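Only one protein chain is missing from this complex, and each of the others stays in its spot.
And now, chain A:
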Amino acid sequence: MDTSQLLKGVLDLAVLAVLRDEDGYGYDVVRRLRNAGLTEVGDASVYGTLRRLYHAGALTTYVVPSEEGPHRKYYSLNGTGRDLLRRSAKTWREFAGVLTELVDTATKEAA
C-alpha cells in the first residue's frame, strides 16, 4: 500500500505531534518526521501543512535571524494547536484501533 496516500490524511496530526514538545522551522520539521520513520514525507507537503495550520490559527511563528545561513522561521503550537492535536490524536487512535482490529480479524479468517 502506498504510504504517501495514507500520509496525506494524517500529515496535520504528524506535524502537530512533532511540534508538541519543541518548536521547529520547516526543514527541521521535515527532518524530525523522517527520523520518526515517515521517510516518504515530501518537503513541499510539510511546508504546505505548516502554512495551512498557521492560517487556521493552530500555529504561531517567529523568525530567528542567522548570521551565516538563511534565517529560520520557527513554528510553535498555541492553545488552538494543542486542542487540535488532542482531538486529532483521539480520532486517530479510535480509527487506528478499528482498522487494526479489522485487518487482524480478516487475516485470521484468511489463515
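As a convention for this text, a residue touches a chain if its C-beta (ideal position, glycine included) is under 8 Å from a C-beta of that chain, and two chains touch if they have at least 3 such contacts; residues count from 1.
Assume contacts and distances are computed from a predicted model.
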From "DNA metabolism protein", "Acetolactate synthase", "Putative membrane protein" or "Acyl-CoA desaturase", the UniProt protein name for the chain not displayed is "Putative membrane protein"
For chain A, residues touching the missing partner are 11, 25-27, 42-49, 51-52, 63, 65, 68-73
